[in-house]
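Omission of a single protein chain aside, the complex is shown with its protein chains in their original locations.
Order as written gives the chain letters A, B and C; numbering starts at 1 within each chain.
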Amino acid sequence: MAELKLIGFLCNWCSYAGADMAGTARLKQPGELRIIRMPCTGRVDPLLVLKAFQEGADGVLVSGCHPGDCHYNEGNYYARRRLELLARMLPAFGIEPERFEYTWVSASEGARWAQVVDDFTTRIRMLGIGDEPTVAKQPDDQRTGEERAVNE
Amino acid sequence: MNSYAYFPGCSLTSSAGEYDTSFRLIAEALGIGLDVINDWNCCGASPAPHHWSGNLGVLLPARNMHIAGYAHDAMVAPCAGCYNRHKNAQYELAGSEELREQAARVLREPVRYEIEILNLVELLVREVEPDELASRTEGRLEGLNLATYYGCLMTRPAKIMNFDNARNPVSMKPLLKATGAEAGHFPFKSECCGSYMGLAKKEIVLRASRRIIEVAEGMGFDAIVTACPLCHQNLDLRQGQINKAFGTSIEMPILYFSQVLGLALGMSADDLGIDSHMVSAQKLLGKIGQGDRAADKSTEVA
Amino acid sequence: MRVGVFVCQCGTNIAATVDTEKVVSAALAMRDVQHAETIQYTCSDPGQRAIVDAVQKKGLTRVVIAACSPRMHETTFRRTVTRAGMNPYMMEMVNIREHCSWIHSDIDTATDKAIDLMRMGVARVRGQAPLNSTTVPVTRRVLVIGGGVAGIQAALDIADAGLPVTLVERGPSIGGNMARLDKTFPTLDCSSCILTPRMVEANQHEDIDLMVNSEVDSVRGYIGNFEVDIRRKATCVDEDKCTGCMICQEKCPGKAPDEFNAGVGESKAISIPFPQAVPMVAAIRKEHCRQFIKGKCGVCEKVCPADAIDYEQEDTIVTEKFGAIVVATGYQTYDWREAYPDYGGGQYPDVITSLQYERMLSASGPTGGHVKRPSDGEEPKQVVFISCVGSRDESVSRPLCCSVGCMYTAKQAILTKEHIPDSQSYVFYIDIRAGGKGYEEFTRRAQREFGAIYLRGRVGKIYPSGGKLIVMGTDTLSGGPVEVEADLVVLATGFDSAPGAAKLAQKLNVSYDQYGFFSESHPKLRPVETTTGGIYLAGACQGPKDIPDSVAQASAAAAKVIGLVSRGELETSPMVAEVNQARCTGCFKCRDVCPYSAIEAVALRDGREVAGVIDSLCQGCGVCNVACPPAVISLKGYTDNQLIAETLELLR
Partner (left out) sequence: MFHKLAGLPWPLSVNQIHKGIGDGEFSVSLGDWEGVPLSIRVSASVAGGAEVVADIERRSGERVSACYQCGRCTSTCTGAFAFDYPPHRIMRLLQLGQVDEVLNSRTAQLCFDCMTCSTRCPMGIDVANVIEHAKMIADERGIEGGEKDIRRFRLAFLQNVRRHGRLHEARLLTWFNLSRLKPFNDFALVPVILRRKKVHIVPPKIKNREEIHRIFREVNGNGKSGDERHGNEIKAGGGAE
């Protein structure tokens, strides 16, 4: 088991393909990151990110298409709005914002993906294991007004 | 009035005295204050970095920067060589704790090396508004076509000097245009003149410099404008040797950037030390109505 | 729930760094996992059979396959489990090759990761429900963007199959860059002699609707059902009336740059770009036309015998539906001037690009096929060719090889000798790339039969001297610097993507690389598909290419299009959004955010208005899923519960 637990939510069309390309090019990368494939970063629910931290993730990386290149026209714009808001709120939940990153990697940027993973992992390695999360546990299907704000 | 720490360097105190003189003159005229760095020492020039793991090339300039740093946050080194060496030293000091410690041991206190280092062109571009200059020069140099010559040391290596575009430097142009002169495309603006090989391997200098002056002459320039004493030495002092060696008869005046601005500001060729050059600038001076002034000291062919 | 886990070894691709047996035992230790095994090559026939057998013998209801990227084989294995009688969507793929074995060298790291990913896959597939795809009809019309040789070829192939095609060209004539070439390598065929007939054919084909001076404004919809706005730019000439007599061009007083001739010579404000233009219709370039600059002139209107001139004409937007789109927007030659000050940066008239030289060589070009120095009109005797200008040069961020420079330079060296028998050509090259059929022989001929002197080295500097140009280069083979005194220098400039390529890619939602070339879906196996279904690539818009490759790719794209459109209808992905209408509050946040307006208001029996998803429109991005405050709209296959389960499994 890798010491650190890093989760990556990647959009299927750009970043996941970019990660594939990095693999095909055999670009060596640190081993902590586990990738979850998403149709679009627009599907990445800020609550899912919080949930990950709450359950002990040491870092969460969300990566999608470059602005303007979204396979679904504007999915990544929604993602950007939501996730930037989330990033700003993380300290309120007792999570260092440095543990969260939202970036763009296109299908042809294998090298860039490898770089992103490398930088992100190194950064989290320096931060070390995350503290016991302070987010109050709650069922997945009910949300507070504040979190609703995160969504839109 | 902005004032700068001034590092003349060895050449400006001897063989390139006129560069020093002309620089001080225009600095005064343009309201730029210069305070010579107290008890400055040689920067080590090209030889220093080649010996004893190169640290000599860092510690000699370090002392100057350290002294200059007392009273100023920017220093000017008109000699491209000194400028280059100081910038390099600064770069290496910034990057190495060990070097900073060495410097501290020598200087007996923590080294001050963050001072901003400017070359002459950089300084003037910063201090002088082209339009303002134009209004003072009244187009005195109209009719001249000047070859801007940057050489190597002002712009290279690009990542350390980060002055102008190393592949195609252009900084001199706006100010020269403000004098009324033309500054046409000069393809050899950043080719090397042969550097310090003049003594040890003269043929290198003769070949390299020959091409530069030949191209300038071929393209009909009235003079080559430089901001480096070593380039000046190779192009001017050795022009006679070049003609001799290759059986050519080139007569291409080599002027310092400061001298050109001086002329533009109405100073006399003599005051600017143009008469101390090997290659006569009479033709050029004639074109701007100073021909009669300086008595013709025709060039000795060395 | 009975889950089966299959761990692919992919020969040694995976097995070399991932201990697949360990993964299997880890799987067997998991709840619900009834079966787990390693397979040497899962995609192979025996591999797939093994899965079918296991499913049937052990009555598996869910399958996890840990192998390569799902982008590679998801469809393959969906078919496999379908053959075994399962619902295709009850199979989950886990990527332990591209994302694991290939990027790690340490076996423990890779194995741990593979195990995690497998466990996450299992957790996810547990929450998976059977999905059934529906079908939508496919529009029987195809859009081809770009009227170069690739676009023409694609359009003709598709139209010949009986499918109506709209061929959109930005410029005033089709023909593209090939129409500007004099001869083609390695056969020295006359370029326009072989291209012109195809251009005419495309224009006359009853199933091809040709739109010149037109551009794609916006694209909506998805595979099988695109809706495209095409802007027909005002040319102030009535296409139907203009007879192409060119009197207007003769009489026009307004000078204008000659784009077609790459700036060699001049053109008029109203013009037909070249004699073989198709369609043979004049067009006014307003920015150069006196009527528009000065507000008075009207010469062309007076002289036009067909009275086809209409200064009032305005852009119009045509909206059409298409089943598929072929992108063939081609390339432009690299603009070298900024990046190569050492070559004069455009200061020396006698340093020209290969395309300009091509126009000089062309009998129908501005010099009537006579090679002349731009500076003094003299015939050059010493011609220097410089390869790789804007290619293989990281310092100007063009590390790529233009793939044709070596060949067209050899061609131009040969043609130079033919035009000027007493001339001498020098070619500075770095490597001779002559991979195609008959190419190597061709470059040899240039040297052996036509006496071109090849010098292996990149030129450092060019400067003028006594009316000539001195080229400072190197011949690395003899080991040192060399200089050539040249009358004319021809720069073999590289390929850049067509202007606005990136913008178009964004309109089409296809991915593109840092140079603006469109990315194929898979470099080996899906070379003409894009990442977006229903959109295909042809020619140099995908990367530097020569004519035969462009034409071949165009036909390949055409074949794909015909295959798609002729089927008539299309399976849609069932991974669409779904509303739990009982709990929907009808706030319609989902409708606001949906990029495809796939959500409509539905009235329930009790009169409440709630959200409903139009399956045929929903593309499954999941934006609505996140936007829904009470979380009652969810994307099938990516439900909150599945994603959370997957996350928790890792963090457990």
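Everything below uses one rule, namely that contacts are C-beta pairs under 8 Å (C-beta built on N, C-alpha and C of every residue); 3 or more make two chains touch, one makes a residue touch a chain.
Just so it is clear, the model here is predicted, and its values are computed rather than measured.
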| item | value |
| --- | --- |
| Which displayed chains the unshown chain touches | B, C |
| Residue of C:Glu169, C:Asp182, C:Asp258 or C:Asp393 in touch with the missing chain, whole complex considered | C:Asp393 |
| Touching residue (missing chain; options B:Arg63, B:His86, B:Arg100 or B:Arg140) | B:Arg63 |
| Sole contact to the chain not displayed, among B:Ala29, B:Val106 or B:Met219 | B:Val106 |
| Absent-chain contact - pick from B:Ala74, B:Ala134 or B:Met197 | B:Met197 |
| Per the touch definition above, residue among B:Arg126, B:Arg207 or B:Lys283 touching the missing chain | B:Arg207 |
| Interface with the unshown chain - residue positions in subunit C | 342, 382, 388, 392-396, 424, 426, 430, 453, 456-461, 472-476, 478-485 |
| Missing-chain contacts mapped onto subunit B | 10-11, 13-15, 17, 39-42, 44-56, 59-60, 63, 102, 105-107, 152, 155-158, 166-167, 190-192, 194-204, 207-208, 237, 241, 276-278, 300, 302 |
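Throughout what follows, only the chains that are shown with their structure count from here on.
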| item | value |
| --- | --- |
| Mean-CA-position distance for subunit B and subunit A (Å) | 54 |
| Where subunit C touches two or more other chains at once, by residue number | none |
| Residues of subunit C that touch subunit B when the two form their complex | 341-342, 344-345, 347, 461-466 |
| For the subunit A and subunit C complex, residues of the former touching the latter | 1-2, 5, 7, 12-14, 16-17, 19-20, 22-24, 26-29, 31, 34-40, 42-46, 48, 51-52, 55-57, 65, 68-75, 78, 82, 106-109, 114, 140-141, 143, 148, 151-152 |
| Of all residues in subunit C, those that touch subunit A in their complex | 69-72, 95, 97-100, 102-106, 109-110, 112-113, 116-117, 120, 505-506, 509, 511-514, 519, 531-532, 575, 589, 593, 595-596, 619-623, 625-627, 629-631, 635, 638, 640-641, 643-644, 646-648, 650-651 |
